[in-house]
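Of the protein chains in this complex, all but one are displayed in their positions.
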Amino acid sequence: MNAFGRVFRMQIFGESHGASVGLVIDGCPAGLPLSQEDFLKDIERRKGGIQKGTTPRKEDDLPIFKSGIFNGKTTGAPIAIFFENNNTKSQDYEKHRAVPRPGHADFTAHHKYGGHEDFRGGGHFSGRLTVCLVAAGVIAKKLLSQHQIQVQANIESIAGEPDIEAGLQKAIAAKDSVGGIVSCRTSGLPIGLGEHFFDSVESLISHAVFAIPAVKGIEFGAGFAAATMFGTEHNDAIMDATGKTKTNHSGGVVGGITNGNDLFYRIVVKPTSSTPKEQSSLNWETNEVEKFSIKGRHDLCIALRVPVVLEAVTAMVLTDLMLLEQKMKRTI
Amino acid sequence: MNAFGRVFRMQIFGESHGASVGLVIDGCPAGLPLSQEDFLKDIERRKGGIQKGTTPRKEDDLPIFKSGIFNGKTTGAPIAIFFENNNTKSQDYEKHRAVPRPGHADFTAHHKYGGHEDFRGGGHFSGRLTVCLVAAGVIAKKLLSQHQIQVQANIESIAGEPDIEAGLQKAIAAKDSVGGIVSCRTSGLPIGLGEHFFDSVESLISHAVFAIPAVKGIEFGAGFAAATMFGTEHNDAIMDATGKTKTNHSGGVVGGITNGNDLFYRIVVKPTSSTPKEQSSLNWETNEVEKFSIKGRHDLCIALRVPVVLEAVTAMVLTDLMLLEQKMKRTI
Amino acid sequence: MNAFGRVFRMQIFGESHGASVGLVIDGCPAGLPLSQEDFLKDIERRKGGIQKGTTPRKEDDLPIFKSGIFNGKTTGAPIAIFFENNNTKSQDYEKHRAVPRPGHADFTAHHKYGGHEDFRGGGHFSGRLTVCLVAAGVIAKKLLSQHQIQVQANIESIAGEPDIEAGLQKAIAAKDSVGGIVSCRTSGLPIGLGEHFFDSVESLISHAVFAIPAVKGIEFGAGFAAATMFGTEHNDAIMDATGKTKTNHSGGVVGGITNGNDLFYRIVVKPTSSTPKEQSSLNWETNEVEKFSIKGRHDLCIALRVPVVLEAVTAMVLTDLMLLEQKMKRTI
Partner (left out) sequence: MNAFGRVFRMQIFGESHGASVGLVIDGCPAGLPLSQEDFLKDIERRKGGIQKGTTPRKEDDLPIFKSGIFNGKTTGAPIAIFFENNNTKSQDYEKHRAVPRPGHADFTAHHKYGGHEDFRGGGHFSGRLTVCLVAAGVIAKKLLSQHQIQVQANIESIAGEPDIEAGLQKAIAAKDSVGGIVSCRTSGLPIGLGEHFFDSVESLISHAVFAIPAVKGIEFGAGFAAATMFGTEHNDAIMDATGKTKTNHSGGVVGGITNGNDLFYRIVVKPTSSTPKEQSSLNWETNEVEKFSIKGRHDLCIALRVPVVLEAVTAMVLTDLMLLEQKMKRTI
């Protein structure tokens, strides 16, 4: 499934080198003002070409509204948005067809879809699809901001260095790619979002977060550090009737439910699978392992593009829960 | 929602100190032999009283079959199983009603349900409910074992110590509780389980895993260590046509899809929120922060009980995907 | 799936001659007073033995609350309710095993579940399961009544006779079973329930209604009579700002959405498949068509039991929509 959400639900589609990528949002509240301009900043944040370490591919990523918006506002009907793929170079990819790139979905997709998958540039598995998540995030964040809820993701480290440039320098020096840590903090949340067990906030957030390619781990609050803490140390003492706690080791979620403190979590982004360096993989035609290197444009560190995507999926989950919990109206 | 799964779907119910806890499994293949005996070992693994560090509460946790089993086999109709609550001491809990225990759902549940929640012993939020997950896991693991798929979880460390006894000793010495790390490895999986984006294996596994109380983080394969690896180092080179890779930094999932290697992930379990030590929390009647300590039986380290629960939710997700992907039949 | 609903969701389980039947309701608002007494009237309405034409089977159908109710009120956690099966005579059924009863699920269930199904008394396919629907309906109707919404089903005709006794007399005279028409009217609904296309009120109501065994047709408002009406005749003229219409040919739903008038629909219930009369069917052991007659207790007219079940599924759907549309609170 390429869809997620109970009330505020998104469906994505598209391939890296196909005609376009896009999304449909079903269940968006009616009456939200929405224009192309609302999307530009976040799409820019996600784009390559800004920072050292991201790919020089230039995309004119203008969201094209196809439905659900009328007189500059959402109507309550499904919102379809698409993004054209204008700047693709498929020939770079086709020659590697018989050699599944390590770390990419080439091998698994080939097996799963019987060789019918669109393999050009990763096809449907491409990071290109994250522009659809970003677009949904713009809408979700705009809805949340009307309730004074702010979602903010930041890079915590690249290649182990809190200084981003220093981290990227490692990649450049090694002619390789590097990974990173990204955190996400949401403030202004009401107490009571999330449900016990299978719809816990951690369950839903992690479900959505692992939809982002290259994410391999998530931790809430103190996270893995809790393994070496004592109970009295980890427990967050409640200080007043608003639920404000002295510490926030829980990351703002207790019993699967928001407790009125900041929702905070961290993720790890693996190093970009495509690197300039020579690698080995099986050639499934010759059935021999061969060496090869990947040409073309690729990010040294995909983590740099992730913060805005992380905000997007977080906002999407929280909007859904706000609607479900009736803390956000279905018509503005 | 207290339900999860698309084809193999479970619904849980019950409270720690209510009449019973239980589960309904909808979509279980017909024809699987099933008896009470199948459940005993895993229920025993989950129970307190075995190891130092787990609570002395004795529960006669015999699964009572209410439907869906006929002549010793599953029928294809919903399987209802319940567990009676025989050994509960509610009075221990009621006196703390006005003081939400830090780290527990007392405060969040109170707000979410307007004070109507069953607060005795954590009510529906209690770890007691994990016996329902374990029961579903027994069925799912039995189904998977017919396909030579084995799910095995292990404690990796307690309080930072690979030696469990040493870790527990820390808790005893400090008169406090401690956390731990648990890993889960599944072997024998076919290539091709999981779907791109929102139903990635990582998305579904993490969704289910965060339904287990006290879990605060998850990482697949190299996990957070990937943050400081180079791409060529992290990439798992494919060695032969079965998809066998030289390393398994991806944890057996690439592009959200199983790649034929072991599915491997680690989780962190926070220290038990209830500890023998004095703590502070708000009294919501007096509106003042007061000191209190929790009497009664409690685990020094809840992580000790988690492996069998982790296996259960993992098996549940994988069974669902096996059915969806038509690699497991709906009638045996 | 034996589950239905998005926010207010029910899961049913059980077999006619198994240990019990029951249901779990997930997503019920917290704080609704609920006692066994609330259920007695509707369970009585559904029971046999009251009217000529219904089976003499006596069932002590007391709902046993297993979870989700505390201090006499719903808690917001899943509500599990069981009904024990005390009065079953399986031996009546087993001798017919090789001869699938026409009109029953014997043949289809046998094929679908590879012979593993519980065939005693129809097993999971039995009308016995409708007691679970009735129980969910009691809760849903109680919730709706707090919003002045009333759901009322009535028998319109039996065997074509508006006089019920006359209709049943036809069955008795023919030593056969008969069908009937039942209608359901809901008053007090707000404008705006239901969603365009796949979650239209007609879609959801009919989905739930066809879960009731023996229902073979449904029509909203003028229904099939609309086939011979002119547009200006069928259209309901809006008379005032509340949406009150001069006629109600639409049955209270326009564009899939409630329009503030009574929701009205009719269903047809086929004659009971089991009749005292001799019938023919294939013996799947001898592979020959043979004559047989069904002994034991059976309803002459199952339609007599349907009104309370119809109210139940209608109330269930409407409660779900009221919650989704935020016209009913999640905590009372």
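In this document, chain identifiers A, B and C correspond to the written order of the chains, with residue numbering beginning at 1 in each.
The definition used in the following text is that a residue touches a chain if its C-beta (ideal position, glycine included) is under 8 Å from a C-beta of that chain, and two chains touch if they have at least 3 such contacts.
The model shown is predicted, which means the values in this text are computed figures rather than measured ones.
Participant: Of the residues listed, A:A3, A:L40 or A:A237, which one is in contact with the missing chain?
Facilitator: The missing chain is touched by A:A3.
Participant: Which listed residue, C:S16, C:Q169, C:N259 or C:T319, touches the chain dropped from view?
Facilitator: Checking each option in C:S16, C:Q169, C:N259 or C:T319, the one touching the absent chain turns out to be C:N259.
Participant: Considering the whole complex rather than only what is displayed, give the residues of subunit B touching the chain that is not shown.
Facilitator: Considering the whole complex, subunit B reaches the absent chain at 6-7, 77, 196, 324-326, 329-330.
Participant: Mind pulling the subunit A residues that touch the left-out chain?
Facilitator: 1-3, 9, 11-15, 18-22, 24, 26-27, 30-31, 65-68, 70, 73-80, 82, 112-114, 116-118, 123-124, 331-332
Participant: Contacts of subunit C with the missing chain: which residues?
Facilitator: Subunit C touches the chain not shown through residues 1-4, 12, 100, 102-105, 107-109, 111-112, 124-125, 129, 157, 159-160, 171, 174, 176-181, 191-192, 195-200, 202-204, 206-211, 213, 215-224, 226-241, 243, 245, 249-251, 254-259, 268-275, 277, 279-282, 284, 287, 289.
Criterion: only the chains that are shown with their structure count from here on.
Participant: Using mean Cα positions, find the chain sitting nearest the overall protein centre.
Facilitator: If we average C-alpha coordinates per chain, B lands closest to the whole-structure average.
Participant: Copies subunit A and subunit C touch; is their interface built from the same residue numbers (over half shared) or different ones?
Facilitator: same
Participant: Given that subunit A is a copy of subunit B, what angle of rotation, in degrees and a multiple of 5, matches their CA positions?
Facilitator: 180
Participant: Between subunit B and subunit C, what is the gap in Å from one C-alpha centre to the other?
Facilitator: Result: the chain centres lie 36 Å from each other.
Participant: Taking each chain's centre as the mean position of its Cα atoms, how many Å separate subunit A from subunit B?
Facilitator: About 26 Å, centre to centre.
Participant: If you look at subunit B, which of its residues touch at least two other chains?
Facilitator: Only 1-3, 12, 112, 124 qualify.
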